[in-house]
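Here is the structure we will look at, set down as structure tokens.
Selected chains only, in their assembly positions.
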């Protein structure tokens, strides 16, 4: 990391498969409008339950991306 | 909640009336520029004091809204 400034946004991704997949889906969605994404960190891991089984894994992450000069 | 991605923004609403009203004012303001708001959660409750009485109730909330595909 050099002398840059980063902005951090918060997103909740969801997936019927796994916690990791919920994170990947949030990162990809963010990438549609934001460039220069550099890192993420997990803020909270939750999920919805339907019929006694995990229905959706929901992971809230912070994503840091470099602001262009 | 289905297989959607949500973005979370942080706002501080204020009101001379009550904490609940401070939250409502923040949610309404956010609704002027953001669609598909789904939930909020309280981050911090503060207030300003003037002449020995509560002047403004200030509540910081996170608001989650669905990103359109």
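Each chain carries a letter (A and B) given by its place in the written order, and its residues are counted from 1.
The rule we apply is simple: a contact is a pair of C-beta atoms (placed from the backbone, for glycine too) under 8 Å apart; a residue touches a chain by one contact, two chains touch by 3 or more.
These figures come from a predicted structure and were not determined experimentally.
Counting all copies of the one sequence in the full complex of this file gives 12, of which 2 are shown in place.
Here is the rule we go by: only the chains that are shown with their structure count from here on.
Inter-chain centre distance (subunit A to subunit B, centres taken as mean C-alpha positions): 22 Å. Within the complex formed with subunit A, the subunit B residues making contact are 1-10, 62, 64, 67. Contacts from subunit A toward subunit B in the complex involve residues 9-16, 25-26, 29, 48, 56, 58, 60.
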